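To start, I am sharing the structure in question, which I have written as structure tokens.
Of the protein chains in this complex, one is absent; all others appear in place.
Now for chain A:
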Amino acid sequence: MQHLIKDGQTVADDPWTLVEADGGIPDQGPVILPLAYYREQRDEWRASGRTVGVWLNDAEFAEDVVDLLDELELVALHFPKFADGRGFSKARLLRERHNYDGEIRAIGDFLPDQAFYLKRCGVNAFACRNEQEAGTTARLLETFSVRYQADVNARPLFEQR
């Protein structure tokens, strides 16, 4: 059971199913597929008309999914360990360089305490490990009211000074 925070709100009935690299695929409903698998089976999935997203493992980068972004409603970034910060740059590149405007979802081993940074990098959905962490994540999205740097949502602070 996932505990999803999306755009700052708890989502009780998340329609998406996350498909593991070697996992089974449900017959219906939106699915988040492994990127490599989707690439292999792309024609069939497009023909099926189903709503599809993909997830990137730690060795897959924003450039690896660029040509698919128009057909994906969701891109999930998998955090193998919370200390692995590559997902921050990936999210930012998807939003800022490749202008992706679908859902970017953090999955895996991220911490609620990283949500503030992740949001600034363009992640707008968080698949949390449990209910308590989902609550903490929602609460920590706005930890700081001042942001020095430019990010996906804002210009740098120095323009206001």
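As a convention for this text, a residue touches a chain if its C-beta (ideal position, glycine included) is under 8 Å from a C-beta of that chain, and two chains touch if they have at least 3 such contacts; residues count from 1.
The rule is simple: contacts and distances are computed from a predicted model.
A.B. asks: I notice the complex is incomplete. Of the names "Branched-chain amino acid transport system permease protein", "Sulfite reductase", "Cell wall protein" or "DNA-binding response regulator", which is the UniProt protein name for the chain that's not shown?
C.D. replies: "Sulfite reductase"
A.B. asks: Touching the missing chain, which residues of chain A?
C.D. replies: Given the touch definition above, chain A has residues 61, 82-86, 88-90, 92, 97, 111, 113-114, 116-118, 120-121, 132, 136, 143-151, 155-161 touching the missing chain.
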